[in-house]
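Below: one structure in structure tokens.
A single protein chain has been omitted; all remaining protein chains appear in their positions.
Up next is chain A:
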Amino acid sequence: MQKPGEATPLFAVEGVSVRFGGVRALEDVSLEVAPHEVLGVIGPNGAGKTTLFNVVCGFVSPAEGELRLRGETIRDLRPHQLAGHGIARTLQGLGLFERMTVLDNVMVGADRLARAGFVRGLLGLGHRDDARLAAKARDVLGELGIESYATRYPGSLPYPIRKKVALARALVAEPELLLLDEPASGLSAEEMTELGEIITGLTERTAVMLVEHHMDLVMSVCHRITVLDFGRVIAAGTPDEIRNDPAVLAAYLGDQVEHDDLDAEVHAITVAEEA
């Protein structure tokens, strides 16, 4: 496993706080991602992991704090501007374009690399540019081993394939920072092992921020891990350090609630509100 470079963080979250009404979803959260590093973000339900991703993507604006990409602030960027800055994200709910083919889905992901504009589209002269995007999309599909599904519609595909389509759509944009939101949920043990290999392989071209519940996967692929609980960073370090951190053990690993249970999430938020 490569050692992340300490000198220049690719991406930094500095003292970010988010409030929803009276609820403090994030409180003074800071973390750094080095180039080519896999950073795991873990924590019990309602800890603020997805909120953190939403802040990074510009869907939620922080009350305080700063976001920096290569030292420059990206705090005020709107969601559609992030792709252009090399940030891509997969969604927990996948959000595939259901009435478009798999190839078209992935080509939308490559949109930031497209050059043909409206006029070329109107005159039907953008097909070379389109062929280039299609080739890129096919490459990524091939890399993930799902090229044979290129002409299918996502709705007709099994869930693990759909997840790979979502991943392909994010990867084809050639991001420098890839945010993966629960990539392992709903996968079998074998599929999860494969996913681990894929993520490790991705570090050659991008840094990865990973929100995930499956500890085995997190411990095996992450270089460093940040642990959130009730919107605060309670621990940060290498997988070994995290594994033995008493605060983490108390807050997270001792937490036996069913993670996909919405009730548990609601409960956690209520607790956070009271705290």
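Criterion: contacts are C-beta pairs under 8 Å (C-beta built on N, C-alpha and C of every residue); 3 or more make two chains touch, one makes a residue touch a chain; residues count from 1.
The rule is short, and it goes like this: contacts and distances are computed from a predicted model.
The chain not displayed here is annotated in its UniProt record as "Branched-chain amino acid ABC transporter permease", chosen from "Branched-chain amino acid ABC transporter permease", "Cation efflux system protein", "Sarcosine oxidase subunit gamma" or "ExbD/TolR family protein". Across the entire complex, the residue among A:12, A:91 or A:157 in touch with the chain not shown is A:91.
Within the whole complex, the absent chain has one touching residue among A:116, A:157, A:198 or A:219, and that is A:116.
When the omitted chain is restored, the residue from A:23, A:108 or A:234 that touches it is A:108.
For chain A, the residues in touch with the chain missing from this view are 57, 59, 79-84, 88-89, 91, 95-100, 104, 107-109, 111-112, 114, 116-118, 120-127, 129-130, 133, 169-170, 173.
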